[in-house]
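Only one protein chain is missing from this complex, and each of the others stays in its spot.
Chains: A, B and C, in written order; residue numbering restarts at 1 for each.
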Amino acid sequence: MSPMSKLYLDPQLIDRARTAASDIADSLQSFILERTTVAVERTVLRLYGLDGVDADYVPLPNVVVDHLKEGGLLEHGAARYVLNAVLQKGLSIQEIGESVAAGTLNLCELPLASDDEIRQKGLELAHASLDLIRANRAKRDDYLSRLGEGPQPYLYVIVATGNIYEDVVQAKAAARQGADIIAVIRSTGQSLIDYVPYGATTEGFGGTYATQENFKVMREALDEVGEEVGRYIRLCNYCSGLCMPEIAAMGAIERLDVMLNDALYGILFRDINMQRTMVDQNFSRMINSFAGVIINTGEDNYLTTADAVEQAPSVLASQFINEQLALRSGLPEEQMGLGHAFEMSPELEDGFLLELSQAQMAREIFPRAPLKYMPPTKHMTGNIFKGHVQDTLFNMVGVMTNQGIQLLGMMTEAIHTPLIHDRHIAIEGAKYVFKNLRNFGEEIEFKRDGKIVARAQDVLTDAAGKLEEIRDIGMLEAISRGMFADVKRTMTGGKGLHGVFMRAEDYWNPFETLLRAELGLEAMAR
Amino acid sequence: MSPMSKLYLDPQLIDRARTAASDIADSLQSFILERTTVAVERTVLRLYGLDGVDADYVPLPNVVVDHLKEGGLLEHGAARYVLNAVLQKGLSIQEIGESVAAGTLNLCELPLASDDEIRQKGLELAHASLDLIRANRAKRDDYLSRLGEGPQPYLYVIVATGNIYEDVVQAKAAARQGADIIAVIRSTGQSLIDYVPYGATTEGFGGTYATQENFKVMREALDEVGEEVGRYIRLCNYCSGLCMPEIAAMGAIERLDVMLNDALYGILFRDINMQRTMVDQNFSRMINSFAGVIINTGEDNYLTTADAVEQAPSVLASQFINEQLALRSGLPEEQMGLGHAFEMSPELEDGFLLELSQAQMAREIFPRAPLKYMPPTKHMTGNIFKGHVQDTLFNMVGVMTNQGIQLLGMMTEAIHTPLIHDRHIAIEGAKYVFKNLRNFGEEIEFKRDGKIVARAQDVLTDAAGKLEEIRDIGMLEAISRGMFADVKRTMTGGKGLHGVFMRAEDYWNPFETLLRAELGLEAMAR
Amino acid sequence: MSETKRYEPWKDRDMTKVRPYGDTFDDGMIQLSFSIPVPPGEEAAEAARQLVTQMGLHEPAVVHQHDLGEDFTFVVMYAKTKAMIDYTKIKVAKVDSPRMSFYEINEYIKEQIGRKITIIGACTGTDAHTVGIDAIMNMKGYNGEYGLERYPMVEAYNLGAQVENEEMVAKAIELNADAILVSQVVTQKDVHIPNLAQLVELLEAEGLREKLILICGGPRLGHELALELGYDAGFGPGTLAPDVASFVVQELVKRGLK
Partner (left out) sequence: MSETKRYEPWKDRDMTKVRPYGDTFDDGMIQLSFSIPVPPGEEAAEAARQLVTQMGLHEPAVVHQHDLGEDFTFVVMYAKTKAMIDYTKIKVAKVDSPRMSFYEINEYIKEQIGRKITIIGACTGTDAHTVGIDAIMNMKGYNGEYGLERYPMVEAYNLGAQVENEEMVAKAIELNADAILVSQVVTQKDVHIPNLAQLVELLEAEGLREKLILICGGPRLGHELALELGYDAGFGPGTLAPDVASFVVQELVKRGLK
């Protein structure tokens, strides 16, 4: 008879860890709910349909939010003033943005309509926006039921030519080669700019700018090729960095399916201020939840700077916290692509056992989450042949432990962003392994007193301990102490703090209100 | 608690199969013991030290044996006449051979000394030869205890430049890269010539001729590099084809460590007459036994012509027979490198499970044999990247099931005999997998009601049935019916039948006599 | 940072100027690996770069090197080529007779030739790889296609492996063969070339060459090489019986060898 847990994990220990994480999330959540950011407010405007740039290529959402910020009004929420202008001037929100940009309208000086009127208008328009997102979601469901999709683990590959049109050709080729998810990697540097570039772009480095137009271009291309290959092809991008919630909104509007979305990643790897990105993350996840977008968290990255064997507990602890934070944004488990990775040194004797243990443990602890499993990257070298073997072992663990999303390793990982055939070679290898070992995971059991089982139990025990420690000192303090990925960040350090505001008493964000209701967040209280 | 058999194999079924194989071997053995061959007689002369060629490059053992054959004396055993000449002429055996070649001595016309005298001389000289082989064996043991060896599975690679001196440079490089066993592949065509070429050779196709000088050249090179890398490097060649026992003798003299040695291979894949090669095999295996040479059998080859899933039972049946035949030549289990292979189509869903099952089954049924595990060959293509993945899965099964000898797959299998770096890439991949999964096999158990277990049980059941059928109809008839590898061969078809002779009443082979005693074969009776 | 001019050379490709492509259209990117007889180190990397530069590649990057022992070094490289070919001018010698089915071929023989035809095949020289020729000839065939032995209108004789050219010719005479199929799988040091050439010579010496269809095949063979060697056709990997039979029967008719 097979045990409930192949790893004989102690359910009580899991509960302990989860409870600690929940407490951590609760206290973070109170912190978050007291604040708003420029990005959150720009997102509200984008959701109302504000788009385009001014003469200096500054996006109108930035123009309007900066205008309100200068007027000292942002802590009340941008929505109120824009909607007021709609009422007062009879203009569309787009027209208001353009007028502000042209300097012909000053929102701060307009007399305010009654709160009731504003709220009514605000909810009415917001409903219309949400309907559009709902329609996108329905369209995705429709595609999925009509065309179907590849079996899990989904094959996830990146395109990164820097040119959206060239990305299209590489992405379509990848879809034909068998990819299930196409991620358009962003250009270096984008995450640190405090606005979203505009229009279709053809020049990026190590990736292509995330813009709404680029999303649209790629979405169309993937729908087209999806019809031809008879499989819905998911589109992935990055809502992280300084524009987290804005990109979530753009993604919801353009029907993206998967989003990298993790404040911790931004804090640790982009040195983004932790207050800023925690607040941004909360709203971005509400949008992702509603849009049916699967988020990917970034725990895998910890192992690119820190040692994978040692840091395993902190990866798990972070996953627990990310789960709880996601729940507080209304994100169902089915949309939680919690990240982890196959990043141990290939020189390790029995390293495969540890990797397998780790992956199986994540699977059991987050049984419904479509776990995002990252391939070897840090220990990849210019030796493409050995690299292909590393990726093969990774693919084995992926299929043996039923990962949800398999980011395919490229044999050229240490050399360049993938060439058109690098993806093909990776996909071919993964498909072969997934089929040839399809039911292998179900066929085997681990020795109860063996290394695999012991390792998982150790990691879980350590993670639970870590979480309880974090609960005691607080999440933000834990980060300051370098408890994640060996990187230390402070409360007031990093980029973007200037964009954080305490909410005023009468702060109002109509989308937050509606989404809380839609996502059942009002009811949710532990 | 882990079961005795990970596959829950029924020991009684194994016994049934082994008993049938034993009966088959017994009846073959009576057939064999009534016959001798030109190759066996040449081998006797070689063991007595006869070497060199005549003016037409015909090896002296051939000259002498043909001479006796023409004189109608071969059925009495060549030893008698040559020893008689030693006694009569006071010449060394080498001098006798040279005289026969020069036409100055006719062995058939010499008066015969007394049987006692001849036998005494014969045994005396034979003892001296066997001492030499014994010394070689001791030297190997000495190397092994002084230098040590790589862990199992041994990494086995081939060299095949066609030029023994170039083979040396490639072999030494391979040893430095980590190879444990170097096999010098033979040129196409050698197995069908009824003599062993002489001297160092520099031109072969798809391999290098097996000659005694070539053995010597390579042995020296490997001893040299072995000292440098601090690991004894085993040398492998092929004693199969029409000169099976001669090559065994040459190998024993030059301290080879591993020999491909399987009559069934010759019958099925070289169309060598079955009577001839069965008789040859028996004597060759006695020599290999005594010399401490590990033999490799050729069951893996069945899967290159027939389907690996369907033919699994015939591979197992053949292994059982080969084991029993080997025992009857005094070969201990520790020297039985029974062959099998990873040859299922990579397109098969769950193919890995079947391969694993097969390999584990062989391991359990022949627990002490250093199983020779062949890599994917048939389903390798020009796609070197996918091929490297196929080889990786093969290496995983190898280490998971504790195979003894892992013939390393080359990513270029479908293209060319290995280039100098093909071996490196293969060795690197295998070493990585072997280390990264070192104890994985011990860590897992198979589900009792799963596919892996069921498959092994099915194959064993079928093999037992097959063996009982073969026992009923006889081995030679079974081959005629195409029961192995889908290939049919007849009793009198194929090459080399003209070299088979019924032994006369007074047939005498001093080495056979001594080896039977040495190997404890007199005592052996079921 | 962003420009929107749509330059999409991959859409309207100039097929007269085709070069390799990896990441940026027309970048000429190529992966290479090889060994050089020098010890590992920076000089080895430079040697490798100079070698590929001689091949006209630019931006050569040695991304990996490994000591093979015995003063040999293995390198993995990426580099870019400026080479460019005119795809519209490419002509490949192809077997151009339309491919017929099992049924059509037998019908065709009945109608156009009016008698059974005889085909002999073997793997010749010292080559013992029969799987390929078996795939074409044996009853049970290959990949779901029957072999020639199954064809009612074909007398097929598979002579097996390691058949000498002399024996092939003798059999062709004895059986009055309409076609000879030769398989060659071992190609190391080009051992197949003299062997294939010798058969043509023997057939010519016997005055038989023009009287039958001569075909070779194998994984490293193609139609072009076959023509060069004086064969009527050559077949490579993945060939099935109907491919060969279609050619044979149409060629027999075309050449009036009914």
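Simple rule for what comes next: contacts are C-beta pairs under 8 Å (C-beta built on N, C-alpha and C of every residue); 3 or more make two chains touch, one makes a residue touch a chain.
Keep in mind it's a predicted model, so treat the numbers as computed, not measured.
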Query raised in the report: Who does the absent chain touch among those shown?
Result: A, B, C
Report task. Using the touch definition up top, pick the residue from A:419, A:433 or A:500 that touches the left-out chain. Result -> A:419
Report summary line: In the whole complex, of C:81, C:97, C:118 or C:198, the residue touching the missing chain would be C:81
Query - From B:414, B:459 or B:500, residue that would touch the chain that is not displayed - result: B:414
Report summary line: Per the whole complex, from C:46, C:107, C:166 or C:201 the residue touching the absent chain is C:46
**Report entry** Residue of B:84, B:201, B:288 or B:401 in touch with the missing chain, whole complex considered
**Finding:** B:201
Query raised in the report: So which bits of chain A touch the chain we can't see?
Result: 160, 162, 169, 172-177, 187-189, 192, 205-206, 269-271, 304-305, 378, 414, 416-417, 419-421, 424-425, 428
Report summary line: Contact residues on chain C toward the hidden chain run 10, 13, 15, 18-25, 29-38, 42-43, 45-47, 50-52, 54-57, 61, 70-72, 81, 83-85, 87, 90, 92, 94, 188-189, 220
Requested in this report: Since one chain isn't shown, list which residues of chain B touch it in the complete complex.
Outcome: 161, 163, 165-166, 169, 197-203, 209, 211, 381-385, 414-421
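As a working rule, only the chains that are shown with their structure count from here on.
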Report summary line: CA centroids of chain A and chain C: separation to the nearest Å works out as 50
Query raised in the report: Touching two or more other chains, which residues of chain A qualify?
Result: 383, 385
Query raised in the report: When you check chain C against every other chain, which residues touch at least two of them?
Result: 33, 66
